[in-house]
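Just below is one structure, and these are the notes that go with it.
Only a single protein chain was left out; the remaining protein chains are all shown in position.
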Amino acid sequence: MSTFPIPMLTILTALPIVGALVVFALGKNRARWSALAFSFAALLLTLVLWFHFDAASGALQFQETRSWIAPLAVDYHVGIDGLGLLMLLLSAIVVPIGMAASSQIQQRVPLYYSLILLLQACLFGTFTAQNFFHFFLFWELSLVPAFFLIKLWGGPRSTKAATQFLVYTMVGSVAMLLTFLALFLATHTFDFAQLAALAQNGQLMPAVVDKLAWHRFTPQHVALILFAGAFLGLAVKVPLVPFHTWLPAAYAEAPTGTTILLTGAMSKMGVYGFLRILLPIFFPQMQMVLTPLLWLAVATIVLSAYAALAQKDLKRILAYSSINHLGYCMLAIFAIAKFTGGDADLTAEKQAAMSGVFLQMFNHGLTASALFWFVAMLEKRTGGLRGLDDFGGLRKVAPVFTGLMGIALFSSLGLPGLNGFIGEFLIFKGSFPLVAWATSLAVLGLLTTALFTLGILQRVFSGPLNEKWRAFPDLTIGERLALAPAIGLMFALGLYPQLVLAAIDSTVIQIVQQLRF
Amino acid sequence: MLAWTIYISFLGAAAMFLLPKGSVALARILALLTAVAGFALALTAFVQHRSGEMLTVTRVPWIPSLGIEYHLAADGISLALILLTGIVAVTGILFSWDIDHRTKEFFAFYLVLIGAVYGVFLSYDLFLLFVFYEIVIIPKYFLIAIWGSTRREYGAMKLVLYSFVGSAMVLVGLIAAYVVSGSQSMSLGDLAGYPFSPHFQMFAFPLVFVGFGILAGLWPFHTWAPTGHVAAPTAASMLLAGVVMKLGAYGCLRVAMTLFPLGLVTPWNHHVLGLGSWRGVFALLAVVGIIYGALVALVQKDFKFVIGYSSVSHMGFILLGLMTLNQIGLSGAIVQMFSHGILAGLLFAVVGRMVYARTHTRELAALGPMSLNHVIPFAAVAFVIAGMASMGLPGFSGFVAELMILVGAWHAFPLLAVCVGIGIVIGVVYVWRAMQKAFFAESRNEPASPEHPLPPISLPERLGAIILIGASVLVGVYPQLLLNIIVPALNSPLFDGLRKGSWQ
Partner (left out) sequence: MIAINHAQIDYAQLLQLVWPEIILVAAALIAVAVDLLLLRKQTPRLRFAVAASLGSLGCVAAILRLVLAPVQANILDGTLIANPLVRLVQIAVLALTIFILLLSVDSKFTRHVGEFVLLVLIATTGMMFLVASQDLLVIFISLELLSLSLYILAAFSKRSLQSWEAALKYFLFGGMSAAFLLFGFSLLYGLSNSTSLLAIAGAIHSPSLNPLLVIAIVTTTIGLGFKVAAAPFHFWAPDVYQGAPAPSAAFIASASKVASFFIFFQLAVLGFAGAEGTAALPHIVRGWVPVLALVAAVSMLLGNLVAITQSSLRRLLAYSAVAHAGYMLLAIVAHSQQSLAALLYYVITYALATIGAFAVIAVVEEHKGSDQLSNFDGLARQAPVLSFGLAIFILSLAGIPPLAGFFGKFYLFVTVLQSSKSLLWLVVLAIAMSAVSLYYYLKVLKRMYVAALPPDAGQFESPVLSQVLVAALAAAVVLLGCAPHLLLRWIEAALQASGL
């Protein structure tokens, strides 16, 4: 069903915007519920898309094309393939979780929820965009709600964190923008598909070099500079070490509901960008600097795991763990980029790695959201305390809490049977034949992850009960019910990954084939 | 009909003096009605005239012995700017609802200014254009000197003298062009069609361009702008930054570049500092203006100065767009004129009317402790949106315009385009800094209730802000609205000279 009678994607993007306005106009009391209602409506729409999606086709579906800005050759072109669909679904799932985890927000509630809805609109816009202008529009716009969510409702050092977040991302964005302007000059298009086609024909960079004949640079250098611009913009967002320093502060200072959005959905924008932009358009350049890139990925995986080990703040631990998890995605993507020629024999590996990336993105979004949600509940019960050493023995007073959070933690660890496992497994399986040394090194990160995850379990939930929390209430029925779908999904995906794989398979094949020419 | 935008404004100004003494409310309403009528006319013309070609509005002989005609005409470029003038005029009056000192005179001067601005954008005869251009100067002076704040008389005088020096340069250029061409006509079309010798153009172009450029905030002749904008009352700042600076940019394009295209591109026989023609010089100055304005805005202590210098920076984009000499850059420059007109108006409205008129201070350090985002949240929201739009956030008009200019600049001056990227980043930082300091300064505790609680944001203010934001979003989301009429205008025979010169 690639054609649909109504412009579903436009409606999907517009819905949260309308919601934001409505919520803002409604009073404080009704804001929470109306916002939740809008997010569920968006989820519903996404599910409609999911079920009407033709999984057998790797092509773009639900496309809409209209003329938009003639001088910039920009068309309003939206559409989704399996990747886009997955990301839409993730965003639609994460946002209600984020809202549910924001119950402790008491100030300026309508504004808070309308900013969240705005952020959701930006996510939808980014994931459905098929040309750079459209993509960049929402990519940049998403900073605004994110910034204010962190700043206005965040912790004591939230201003600094928010500003740092903004400045990092903005510098990256401007670099990316300049790169695409250069591409536009040479090709007169912002369309991803056209750019990718040009890149595969090998016409893209010669055209650019031809247009921007900087006498001191070789064509290679020009291409690399352009690649660096786009890379910077995306790497900051993911983030890759060493562009990650904004992240722990931002995640820790943001209200937890916002952190869920940041880690669950916004960090995926970076990975999505790598898959949608860098890999199809800049793979020759990626190959040129593949070794440094792999080192970056390995460093991201290993260093962030070690950094997590050293943290005392639960949110910071989870923040570093997020970096670590997305590092695996980066590793796989770089690995895939290594061989793009006619290596037909490696296709299976590449497809495995690519599927792993997709799954990992989705799973990490789900798991990390759930974990932060637990932190939010913890904070709600303790009045904001979330240090690793502030607790102990909670298992005794709150067994359900412990059990469910344990499931989420094990999912994050990658325990087989839970959703985290299959993604990491596919990534390692696919990447090892492609780049053995880097994958081997990355295993170090896997081990360290186990250490700090178990550390959390041990220091928070096991051991002697901290007397302070003698009256620690367990999860309420409402909370349990709210958590149930998320936990259920973790098991479902862990046991039956085909649920997602079926939808993305064709897209994976399509992308991998595109890289073979 | 379009000509009535001019007449209606002048009539409205004259009618101010017929109102009975002390009828403040009546004066406001009359002014608003006049401005709305002008806006309605502009909008009607904008909606009807979708082809963007030059359309003669009125044409009668004026001074036959000199071949001067009273010739009003509008093409897409003029229409876009006339629409801008209408929007800013209406909102400016909404934001001046609190003027109660010599109200009638205020609105009279205001409407004269508006009328003259319409006149400039509509003039096809260059003598007429110049007449309107100079009429603009005097009401500006009084608006600032009488109703202004901080060092108003200094600011007003500086502004007027700069403007007048600029127009003197323009006058020399126009007279020279008129005489050289054989003195038959002052019509833009006729003069643009006359083949001036490259030598003549090379001296006339910089003269006229700088003359108009002074009003457009061309670095290093921009110094009137911040002081003038800061001293001016809110509505005047809005008009000055929003519309009057556009007069300069419009003149640069419509007169200097149209009449003397060869002066722009003909290479000098020698290189000075690596620059080979006027085009390079002015492009460089534009970029210096972008970065310099942004850097200076970054260190200001006075809220309004931040906005004042940001205008210099944004006007640099326009001038750079003009110098790219390609269709995308030029269209971008015109969209940027529109966009900056709207956004500068909004920013000045927030700073001057919503904040300063209530707090009586513009010191960023003093505003911080007031927790303005709690006290007047609407102002905070409006400023955030205006700031975002002004820093070039996608979805607002500024982004499209700056993007097009950047694309044009990549074509023409790749190195400068990279510098502009730096300017954009600094732009983000200074808006952010001002926003932080003014509205979101650190104060964890609940805001101490001030001795005199600030009055809430009034309805006219809300209305004005919403109109401006709406306009910016509309253009940002669907720029084709403007581009549809701008592009045909740029492709018209009027710009043949420019196209033959070096259009890319």
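Note that the chains take the letters A and B in the order they are written out, and that residue 1 is the start of every chain.
We take it that contacts are C-beta pairs under 8 Å (C-beta built on N, C-alpha and C of every residue); 3 or more make two chains touch, one makes a residue touch a chain.
Just so you know, these numbers come straight off a predicted model, no measurement behind them.
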- Contact set of the excluded chain (shown chains only): B
- Which one, B:A3, B:L19, B:L33 or B:I138, makes contact with the chain that was left out? B:I138
- Per the touch definition above, residue among B:F46, B:F107 or B:F130 touching the missing chain: B:F130
- Against the hidden chain, chain B presents residues 62-66, 127, 130-132, 134-135, 137-138, 141-142, 145-146, 153, 157, 160-161, 164-165, 167-168, 171-172, 175-176, 178-180, 183
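Here is the rule we go by: only the chains that are shown with their structure count from here on.
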- Between chain A and chain B, what is the separation of their C-alpha centroids in Å? 42
- Query: Any idea which chain A residues touch chain B in the complex?
  - Reply: 67-72, 133, 136-141, 143-144, 148, 151-152, 156, 159, 163, 166-167, 170-171, 174-175, 177-178, 181-182, 184-185, 211-212, 214
- Item | chain A partner contacts - residues on chain B that touch it in the complex | 327-328, 331-332, 373, 384, 388, 393-395, 399-400, 403-404, 406-407, 410-411, 414, 417-418, 421, 424-425, 428-429, 432, 436, 440, 442, 444, 478-480, 483, 487
